[in-house]
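Let me give you the structure first, and then I'll get to my questions.
Of the protein chains in this complex, one is absent; all others appear in place.
Let's look at chain A:
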């Protein structure tokens, strides 16, 4: 069976074509292309502009995907699209495009839950059997485990998502959104070495990021001239923007690993699967691997940049 999938729940528009062999073997990816709406530094992506981007690019991307996969419309069995959750306007644009293709080609249309899509894709690629899933992106922060025939949310962010926290801090610093704000924070964080005191907000299996964002925003403002230079109390070295990125990452990732570990202890699983955009962060993957190792397990990370 060959399926074409359209995903546009945020600023990336992706079109993929996947072939499932009839004998139930591993799925084959025939095409997997995307186009990203990049907003200028200091700005986030607005729903209406993102939706406009998706409307402009969906047809060229579908054409290119078909060409890359070397399949024609006749070969395709169904059209899939992201049904949600995500940003309303871009989701709607892509849903309309998917419906249009399905009607035009006379194919079945299948709506896919965004979170479940991430998880199933991750399981397919990594071969993880029954992992605890940490789903971290710009819009979602959840710890999910499969129990009694359902994916169940064990813990989540109580306010903003972790990716949103990182993206908005990138905006505070005015650093580039290309290729992704989180990526640029990660690169800066590699140069940081002084850990600043930030709130640590874990409540059971849930966590909160808005207070941390407010706190690091204040710290960032206090580093701007004409304020005097801040020095690290232990080493006497000046505190830099890189130190801020480093502290932010260390704090929020420690929170994520902690709630994941708690869910693992609860369901008795030793595998972790990290999905979503923030899951690309190598520091998060390393921290998770250290935690999983101590529990006798392993970590699977999926998303490519």
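Everything below uses one rule, namely that contacts are C-beta pairs under 8 Å (C-beta built on N, C-alpha and C of every residue); 3 or more make two chains touch, one makes a residue touch a chain; residues count from 1.
One rule holds for everything that comes next: contacts and distances are computed from a predicted model.
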item	value
Per UniProt record, name of the chain withheld from view ["Vacuolar protein-sorting-associated protein 25", "EKC/KEOPS complex subunit BUD32", "DNA-directed RNA polymerase III subunit RPC6" or "Cytoplasmic tRNA 2-thiolation protein 2"]	"EKC/KEOPS complex subunit BUD32"
Residue of A:48, A:99 or A:152 in touch with the missing chain, whole complex considered	A:152
Touching residue (missing chain; options A:48, A:63, A:99 or A:293)	A:293
Contact partner of the left-out chain, one of A:79, A:173 or A:257	A:257
Missing-chain contacts mapped onto chain A	82-86, 111, 113-115, 147-148, 150, 152-154, 156, 158, 195, 197, 200, 203-206, 250-251, 254, 257-258, 261-262, 264-270, 286-288, 290-291, 293-297
